[in-house]
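One protein chain omitted, others in place.
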Amino acid sequence: MNTSITTIDNSVKSPVQSRKGIGGKIVLISFIVAFALAPQVIGHYYITLLIPFFAYAITLLGFNLLFGYGGLLSFGHALFVAVGAYAAATLALNTGMVSFELMLCAAVGAALIIATPIAILASRYTGIFFGMLTLAFGMLFYTFLNKFYDITGGDGGLMLPRPTLLGVNFESANNFEFLAGPFYYYCLVLVLLLGWIMWRVVHSPYGLHLMASRDNAVKATYLGVKVREVRAIAFIVSALYGAIGGVILGVNTGLADPELAYWVNSGYLVFMTVLGGYHEFIGPVIGALVFILLQDELSTVTQHWRFFLGVVLAVLVIALPGGISGGFRSAIHRVRTKGAR
Amino acid sequence: MQREKMLLRAVNISRHYGDFRALEHVDLSLSTGEFVSVVGPNGAGKSTLVNVLTGLHQPTTGRVYFRGDDIAGVGAVELATCGLARAFQLANVFLDLTVRQTIAVSASSYLKLRRSAFVNLMGHGEVDGIVRRVAQAFELTPWLDVKARALPHGRRKLLDVASAFALHPKVILLDEPTAGVSTADKHGVMETLLSASKTLGVEAIVLVEHDMDLVSRYSTRIIAMQAGKKIADLPRDEFFQNEEVVSIVIGKGAANVSCA
Amino acid sequence: MSSILNILLAGVFHAATLFLVTAGLQLIFGVQRILNLACGSIYALGAYVGITLTTWALANGLPPYLFPLVLLVAGLVSGLIGIPLERLIRSVYRRPEAFQLLLTFSLILIFQDVIWFFWGAEPQQLSNLTMTYGTISVMGVTMPTYNIMLIAVAVLFAIGLNYYLNATRSGKILRATAENHETGAAMAIDVKRVYVWVFTLGTTLGTLGGALVIPTTAATLQMGVELVVEAFAVIVLGGLGSMKGAIVGALIVGVIRAIALFVYPEVEVLAIYAIVLAVLIWKPSGLYGKVEA
Partner (left out) sequence: MSRSIISTKRRQILKTLGAGGALSATGLLSIPAYAKNKPLRIGILAPRTGVAATIGECGIRAVEWGVARLNAQGGIGGRKVELVIQEETSPKETIDRYRKLILQDQVDTIHGVMSSGVSLALAPLAEQSKTVTMLWDGTTQDGVKEMVPYPKYLFKAAGNEVDAVMASLQAVKLYGGQIKNIAGVNVDYTYGRTTWTTFLAILKKFGIEPNIVSEQWVKIGTMDLTSNIAVLKAAKPDLIFSSMFFADLPIFMQQAHNAGLTENAKFVLPVGGVQQTALKKQFTPEGLILGHSTFYFDDKEGSQLQKEFVKWYVDKYKEHPHFEAERAYFCLAMYKAGVEKALSAKPNAWPSSSEVAQAIPGNKVESLGGIGYMRPDHIPNQTFYQGLSTHKNDYDFVTLGSVNKMSAEIIQKPAELEYWDWLDKADFKVEVGRPKGSFVQKKG
C-alpha cells in the first residue's frame, strides 16, 4: 500500500530550470541579508523568538527530507529534538564541558545511535503504519524520560547551562544579549550551512532515488533504487537535523525536559511543514517562521490560541494543501501564464 | 543454436501459487543478437515468466542463470545494475518527476552514483550525456522538463521503456511495449526500440507480445506458452510453418500470415 | 488469591473503558480508512456533557439511581457532533493519509479549547455518584457495583456491534463499503449516506463511552490527548479496522497494565509501548488486522 503523496500536483521544481535558479538565489540572498540585519532593527524580544525559529527550521529541513521528498509521514519526530537537548544537557552535567560544538557532536552522536535501529525497522513501512510506529517510539522515549528519574531528571528535566561558542565564554552578556547577539548569529550560520547541505543532498543522485522511491517503489527498484536503504538514510539524516534543532531549543530554554518528546509536538512539526508547504524546499522553513509568529501573536490576544491554530490548520488542509509556498508558486504560475498568453 | 555467447538461461523453472501452476518446467535460453518473442493466450504465464527471469519472484523449482551467475530471486535492484532490465505492461513511471529526472534515476544507478549524496546531479556531465542520448533515441527530447503526470499515455509508455534502456542493460525484457499505441505507429515504436538498443549496446531482447504482425516482423525466435508450459521454441520461419502451434496461438482459421 | 482476582478485575475494568474509547475509532477506520486522532477529544466531549447534564438533572430532583440513564442521553446527544464533523472530513476523503491525520489533529486543538471555553479549565467530576450503587464484595474482592455495570455495558456494546455488523442489513452494507468503496457504489449503496452514518455512529460510541465512564474518574482538558496514545496501542495490537481486534487489544492492554503495576510499577506505561512495538515489528497488521503494511 504505497501511499506516497502524489495525487496532489507535487511541484518540487526540477533543479535544472536555470531561469528559476536566479529567482531562487535572489530569495536566498534577501533571506540572509534580512536575518543578518534583524538584531539591529527589531527589538530584543522578537530576536529571542527567532532562536526557536532557527531550531525548528533545521529540524523541519530534516523532517521534510523524510516527508516531502521521501513520502514518509513520521508522527514521532519530536523524539529526536528531545534526544538532542538531553544529549547536550547530559554532556554538560556529567563532564562539565559546555562547549556548544561538543554539545552538537553529542547530540548528533546520540541521534545516530538511537535513529539507526529505528530507521532499519521503520523503512519497511509506509503510510499509516510508518506514522503509528514512529508515534509509538516517540511515546516510548517520552515515558523513559519521565520515568528514569535518576538518569533523566524525570519530569523536571536536566538543566542546560549557557554554552561557550567556539570556545569563547560570553560571561558578561546577560541572557538576552547572549541569545540576541552571538548565539543568534551562530544559529543563523548553522541554518544556512545545514540548509546548503540539505539542498545539495536533495539535488544529488541520492535525493533523486529518494523521490523515485516516494513516487513508485516497484518501478524504482527496477531502476536500481535500493528503496529501503534510501528511506533508512533519509530517516537517520532527519534524526540528526532534529537533534541539532533540539540542542538549540535546549540552550534557548536552558533546560531539556520530557515535554519536548510529547507526541503533540510531533504533530506541531507536521503542522509547520504543511503550513509552509512541503512541496517546496524552503516551504517548511517559512512554515516554522509563520507558526512561531502566529502562536506568539495569538497567545498575547487570547488564552485560546490552540483553537485558532486548529482552525488555521483545518483551513490549510482543506483549502490550501500546497501551504504558503504552494500558494506563492501557483500565484506566480498564474501570473506567468496570464502574462505569456 | 550457436552458443557463441549465452546471456540468459532458465533451467526447468516453475512457479506455483498454492496449487495453481503458473509456470511448469520451462527452459529458455537467450544469446547475443537474439530477439525472442514470447507469445500465448492470456494467463499462459508470460508475465510470471518475466517476473521470475527479472528476479521479482523466486521460482518454486529450477534455476535462472544470467551471464553464468545464478540469479534466482536475487531481486530486481541488483539485476538492474548488472545488465538485466525490464519495462512494464502498464506504464510504470514517477508521476511527480520530469522525463529528465526519470531517465537520470537509471543513469545514476548505471554510473554507480547511487550513494553519492553531494554531487549535483544535473551538473554531472556523464548523467546529462546519457539523459540526452536516451531522450534522443526515444524522441522524448521536447518533453525533458515535463512531469510524467502531464504526458499522454503513449508517451508515458515510451518513458517507461526508455528509463529501462538507460540502465544500459545487456538484456531487456519488454512486456507489450506498444500496448495502447495506435496500430499506425506501433511499428514506429518498434523501430525506435530497435535503434535505441543498438545505440545503447543492448545485446538481446525478450518481447512479450500479442500482436503477431510485430512478432513475425522482428523476432529471430518465438516461444509459445500455454497454461504455464512451453509448447514451442522455434526460429521464426519454422514457427509460422508449424500449423499446429500457430493454430493454438492465433486460434482456428486464422488468415495465413505471410512472413516478411 | 483474592489479590490476583483484585488486580485482574481492575485490569478488565480498564479494558472495558479502553474498548469504549476504541470501538468508534475502529469502526470509522474499518469502513472509511480514516484514523481519527480526535477520538480522545470526542470521548472527552461526551464526559463533559455527561457531567453537566447529570449535575443539572440531580439538581432538579432526579432520583440519584437514575443517573446512568442521564449519562446515556448525554452520550447520544453529544454523539450528533459526528454529522458536522463528517461534513468537514469529507473534503479530505481522497487525500493521502497525511492530510486526514492532520485534519483530525486540528480537531484535537479545536476541541480542547472549546471544552475549556464552555466548561472552564479546572477538572470536573461527579463526586462519588458511583456509590449510589454501593459496592459488591465477592471472594474478598470489593469493587463498586457501577464498575461491574460498566464492564457489562462494554460487553453489551461489543455483542451489539458484532450482531449489528454481521446480522443486520445496514451492518452488511457497512462491511461491503468497507471491503471496497467502488463495488459498494456499484451495488447501489449510497456511499455518501453510509459515511455520514458510520462516522456519526463512531463518534456516538466515543461520546457514550466518555459519558458512562466519567463517574469513576474526572474530566480534564488533557484527557483527549492522553487517551489517543493508549487507544492507538489497543488498535495496533488488535489489528486496524477489526472490532474483534479492539476487544482483544483492550483486554491485553488493560490486564497487562494492571499486572505490570503490581509486579514492577516503574515499567507500567513502558510495558504498553514495548508490546505495541513488538506487534508492529512481528505482525504489523496486528492480531486480526486486514490492512497490510
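A, B and C label the chains in the order they appear, each numbered from 1.
The rule is simple: a contact is a pair of C-beta atoms (placed from the backbone, for glycine too) under 8 Å apart; a residue touches a chain by one contact, two chains touch by 3 or more.
These numbers come from a predicted model, not from an experiment.
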Chains in view that touch the one left out, judged over the entire complex: A, C
Candidate in contact with the missing chain, chosen from C:Ile83, C:Ala121, C:Ala152 or C:Ala278: C:Ala121
Hidden partner chain, touching residue among A:Asn64, A:Ser123 or A:Asn146: A:Asn146
Residues of chain A (touch criterion as defined above) contacting the omitted chain: 43-45, 48-49, 52, 146-147, 149, 153-157, 159, 161-162, 174-176, 178, 249, 252-255, 257, 259-260, 296-297, 299-301, 303
Touching residues (missing chain, whole complex) on chain C: 2-4, 6-7, 9-11, 13-14, 17, 116, 121-123, 125, 127-128, 130-131, 135, 137, 141-144, 147, 216-218, 220-223, 226, 257-258, 261-262, 265-266, 269
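Everything below uses one rule, namely that only the chains that are shown with their structure count from here on.
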Length of the line joining the C-alpha centres of chain A and chain C, rounded to whole Å: 33
Whole-Å gap separating chain A and chain B, where each centre is the average of the chain's CA atoms: 43
Residue numbers of chain A (touch at least two other chains): 6
Sites on chain A touched by chain C in the complex: 1, 3-8, 67, 73, 75, 121, 124-129, 131-133, 135-137, 139-140, 143-144, 147, 263-264, 267, 270-271, 274, 303-304, 306-307, 309-311, 313-314, 317-318, 321
Interfacial residue positions of chain C with respect to chain A in the complex: 35, 37, 88, 91-92, 94-99, 101-103, 105-110, 112-114, 116-117, 225, 228-229, 232-233, 236, 240, 266-267, 269-270, 273-274, 276-277, 280-281, 284, 291-293
Chain B-facing residues of chain A, complex: 6, 9-10, 12, 14-17, 200-201, 203-209, 211-212, 214-216, 218-227, 233
